[in-house]
Each structure stands twice: as C-alpha cells, then as structure tokens.
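My structure is below; once you've seen it, I'll send some questions.
Note that one protein chain of the assembly has been removed; the remaining protein chains are unaltered in position.
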Amino acid sequence: MSHLLLLVPFLAVVVLNLLPKRARGAALWVSFGVLGLEAAAAFVERFSSIDSSAFAWLESVFGFRLAADHLSGLAMLCAGIVGMVALLVARRTLKDAGEKFFFANLVLVALVGINGIAMVRDLFSLYVFVEVTAIATFILITASRSGAANRDNQVFEGAWKYIILSVIASVLMLTSIGFFLLSAGDITFDAVKGALGAPGSLTWVAMALFLCGLFVKGGLVPFHGWVADAYTAAPAPVSVFMAGIVTKASGIFALLRIVSSTMGSALPGREILLVVGALTIVVGAFLALGQSNMKRMLAYSSVSQMGYIVLALGGDLSLGILAAGLHFFNHAISKSQLFANAAAIEEQLGTLNMDEMGGIGARMPVTAGTTAVATLSIAGLPPLAGFWSKLLIVLALWNAKEYGFAAVAILASLVTLAYFLSLQRRVFFGKTHPKWAHVKEAAPGLLVPVVALALITIALGVGFPFALRVLLGGGA
Amino acid sequence: MIWMTLLLVVLVLAALWASMTTALLRAALGLALTSALLAVVMFSMGATLAAVMELSVCAGLISVVLVSVTSLTQRQPLKEILANRRSRLRRYWPLPLVLIAVGVALSFVHAPVEIALRVPTGDGDVRTVLWSLRQLDLFGQILILLAGVFGVLVLFRKEAKHDD
Partner (left out) sequence: MTIEIPQSFWLYFTFFALLLVDGLWCMLATRNLVRILIGLEILMKSVTFFLIVAGYLSGRMALAQALVITVIVIEVVVVVVVAGVILGFFRKHDSLDVGNTRSMKG
C-alpha cells in the first residue's frame, strides 16, 4: 500500500507527459485527482486493515523499505489538502497553459518527495526525498512569469537564496550521515537509535549536524533568512504550496519523524529544541510586525509558527507529538488559506503592499471573512482550531515543567494577534480607498478553497473535544 | 600512507586553484581537475564504482555544463574584468593562509575517535547493496532526474520564448 503512494503520482507524471498536446489541458485536474486520493489515503492508513495481500506483488517487485504510520498519515493529509488548494489557485492565477502543465507535473513530483519523507525508515533516503521535494519546489518558484513584472528580480533572489541554503542544508545532512556511518555503521533509523543509546562524540556531532540541516530546511532561526524572500518571490500557487506543506515536510516533519523514531522520552536534544523553538517563535513574530508586504508578513508568521511546532517537541514527549501534529495540520490549513487569500487580493488589486490598501473588506467580504477566521485561528483564539493546538503545546510544556517556555508561547500569541490585527486593519477595515472602488470579490475558483478551509478550521475548533476522542480511539 | 597524503594535498591545491583563478573557464577546468583527482583518491580507497561515476559524471558532464554556461555568459567589457581582477585578489588572498592555518591546527588534534567495528565479512558488493538494499534511493534518483528534465524544459524553453 505504501508503495502505491510513491508510484501513483510518479505514474501520473509519466502518463501526463505521454498524452498528446491537446489533452494537456487536463493536467491540473489529473493532478487534483491524485492529490484528492492522497488526502483520502491518509484516512485509509489510519484504519489500515486494508488487505495487504492484494498489493503484495508490488512489494515483491519493488524492495522499498517503507513504513506508513499515523504520523505519515498526517503529512499525507496535509499534502493532499494543500496541494488541492494550490492547484485551484494555479488554475486561476497562472495564465499560460504551458505553465499550468508544468505546475501540475512538478506538484506531483514534489508529492512523491513528500510521501517519501513521510514513510522512510532511513536517514539517507530521507535526505534523497528531501532533495526531490526541494528541487521540484525550486523549479516551481522559477517556472512562472505570471504576476507583476517587477517581481521578476525578486523571483531570482528568492529562488537563489533558497537554493543556496538548501545546498548548505544538504551538506550538513550528508556530513552527518558520514559521521553516522563512522559511529554506527549504518544509517537506518534503528541504527541511529542504537547509536544514540550509547553515544560517543561522533554520534553527538552527527546528530547535531543533521538537526542543523533540518533547521535550515524548516526555516528555523537562525537559518530563517531564505523563507521570506522565497515565499514572497514565488508565484501565488507556489507560495501556497511551499508555506502549506513543503517547508513543513522537509524540515519540520522530518524533525518530528527523527524525534519520534530515534529518541526516547529521555530526549537528549530537548534543550536545543526548546531554545530554537522559542527563538524562532519570537524572532518570526517580531519580524512579521514590521512588514508592509502581505506575503512577507505571512512568511514571517509561518516561521514563527514552525517555532511552535518545534517547541512542542521539547515538552512532555507524548503530548508534545500530538500537539505538534495538530499544530502542523492547523497551520497547513490556515496558512495555505491565507496565501490563497493573498493571491486573490493580488489578482484584484495588483499589489501586495498593505500600506496602499484600505477598506477592501466592503468590496471583498468573503476574502475578508475567511482571512479573519484563519488569522484568529493561528493567533490561537477559541473556539477555532488553532486555540486547541496552542493549548496542547502549552500543556506539553507545562507537564515538562518548562514554565518559562510556556510563558513565551503564550506571550508570543499576543504578538501574533497584534500583527494579524494590523493586517486586518490595513487591508480590510476602514473606508474604502477611492483607488479600490472598482475592486470585485475574488473569482469562485479562488473562493471555494478558502471557504472550505475556513469551514474546516471552524469545525475542527468547535468539534475538537469530540475529534480528540476519535483520534485517541484510533490510537495516536 | 605518504602517497595518499600527497594525493590529498594535490587535491586541495587543485580546488584552491579552481577557487582563486581569475578566468571562469580556468576555474571550470580546475573543478574538472579536482573531480579527477577525487576519483583517483576514491579508486585507491577501493571505491571503484563510485570513482568511475565521479570521473565520468562530475569531471565530464558537469564540466561541459559549466563551460557552456561560461561561454554563453561572457559579456563583460575589458575594463570591468580588469577592475574585478584587482578586487578579487583582495578578497581571495587570505584563502591559502586560512587553509594552511586550518590544516596546521587540525594536525595537532589527536583525540581518540570511536569508529564502528569493521564487519568481518565485509559489507558486500556495491551492486548488491544498491539493487537490493537501497532500491528506494534508486527510485529517488529517477525522481531527481525527472525533476531535472522538467527543470531543463522550464528554464531553457522559457528563454526561447523570451527572446522573441
């Protein structure tokens, strides 16, 4: 079954490219379908009493060493949902048919990468799939010429920073793998776990290096320099995709996977995670405060929220993983929605400079409403979904007696609220600036995903206690 | 042991030359030389398949790519090149000194290092390992190549349209 998750998107790419040129217009929808299957597959995994003998022949042909568990299911669900949203945005914002075709294909390639990251049992394979996702994303950033012409300078700079830091992360991870080869003789998660059980100096260095590589990939402080440029420079659907799943999967999810697979509850690197998480939250939040460009503010906000996920891992581990997972999901939903909203605003107004906006709320009520839902959820207001994940994070820290860090988490929420309210005020509230008197609401193609995501946010928030019982019953 | 050390010194010197030389074409050549020397090092450590791959792909393919890019982007006026030359020396002359310093500093380190026990029967043939143990990596390679193909299609085809 897990093999299918790698092979189906790959086959879809192959098929798409074998189609005659006339049929290529369907590429976005084929991709959409595959991503829908992806999201659905997450649920199948959870109740995985699927008859595996039906697919046993696959496993005899391909000797992939994969294991899908609930954590994988989380990544897959997020990837599926975010991908679908990104495709819907692409359908609307990418003008050229060729661009749409390449977008659909590259998203599928990135999807295989993300699925790989979600299911591997080995440090080096993790690295390989992280690279697959990175290269696909990098091409996605530079692929499109849609969008304001003056952004082309920025496209290069954002993409360049991303690629350079990505290569540095690769060097860190590969060096780490070299050290693990020396100290443990193998690089499977089990081998690493064994090495960490009786760690020598080489093992410490190796682990530190690999974590640093993942910190760079996830955009955590002090390696967050590329995030804002890359997210802002990328065309709208790519920003949605990157903020929603790519950075999360390559950096944060890989971190989650390593922590849960190789470290026990006596986490040696806990302090590092706490400090890095807290720093990221604070730095990200304060950097978001001063931004005029809407996507840039959202980018720094994403950095900050990644910090929350990492911080959760530094707390009481069993609760921490649940909290981290939930925040992972909430952020995927809300942030991709916000970037989709930004895409709508960019399309209608032609600018993302919030200081030039004003009073759009009256002209674009749906966009305004859904933005409000997403921003309040991320800021952690009840009864939205984000409240629960923030609460769980604080609880995980509290249980581990990390009161200081819990306080940081709570206080940073206030800063989060501050910059988001600033966004709301500058963009939506107030009298409509005469320049925007003609602005219309976004097209239905863009509204459907954001409304759907906002509804999920509300539903999850309101129904969370019930959902928790189901989640725990299924065995987190 | 002495030959290996000498080989490694020449390797670093080649890489140093590749970084410091002024003309980009020479730098690309230096990189090819570095790759070739690395291949020799790998071969003498017993990594024959990897050495062949390094030689053919890196010393070969990558050099072709670099030389192509360099020749396609040569357009600096002479004055700029000369001005660049001076400032580049200023930026790069500390490099050999830094390298010597690092080398000397590290040569004084003698901390014991715990390395995993050697497997008595050796860990098998590369081809078996690659095809049976690391199939997932092979699939990953295919994906990367696929992404690379898309990259070429997107990045190079776009320019053809742009020039119109």
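Each chain carries a letter (A and B) given by its place in the written order, and its residues are counted from 1.
One rule holds for everything that comes next: a contact is a pair of C-beta atoms (placed from the backbone, for glycine too) under 8 Å apart; a residue touches a chain by one contact, two chains touch by 3 or more.
All of these numbers come straight from a predicted model, not from anything done at the bench.
Trainee: Pick out which of A:Gln154, A:Thr351, A:Asn399 or A:Thr432 touches the chain that's been left out of the picture.
Mentor: A:Gln154
Trainee: Of the residues A:Val8, A:Val34 or A:Ile163, I need the one that contacts the missing chain.
Mentor: A:Ile163
Trainee: For review purposes, identify every residue of subunit A that touches the missing chain, sorted by number.
Mentor: Counting only subunit A, the missing chain is touched by 124, 128, 131, 135, 138-139, 142, 152-154, 156-160, 163-164, 167-168, 170-171, 174-175, 177-179, 181-182, 185-187, 198, 200, 228-229, 232-233, 287, 290-291, 296.
Trainee: Could you pull out which residues of subunit B are in touch with the chain that's been left out?
Mentor: 5, 8-9, 11-12, 15-16, 18-19, 24, 27-28, 31, 34-35, 38, 41-42, 45-47, 49-50, 53-54, 57-58, 61-62, 65-66, 68-70, 72-73, 75-76, 88, 91-92, 95, 98-99, 102-103, 106-107, 109-119, 122-126, 128-130, 133-134, 137-138, 140-141, 144-145, 147-148, 151-152, 154-156, 158-159, 162-163
Going forward, only the chains that are shown with their structure count from here on.
Trainee: Distance-wise, how many Å sit between the C-alpha centres of subunit A and subunit B, to the nearest whole number?
Mentor: Averaging C-alpha atoms per chain gives centres 32 Å apart.
Trainee: Show me the residue ranges of subunit B that touch subunit A in the complex, using the header's touch definition.
Mentor: Residues 111, 113-117, 119, 132-137, 139-144, 146-148, 150-151, 153-155, 158.
Trainee: Contact residues on subunit A for subunit B in the complex?
Mentor: By the definition above, subunit A touches subunit B via 6, 10, 13, 62-66, 102, 105-106, 109, 112-113, 116, 120, 122, 124-125, 128-129, 131-132, 135-136, 138-139, 142-143, 145, 181-185, 200-202.
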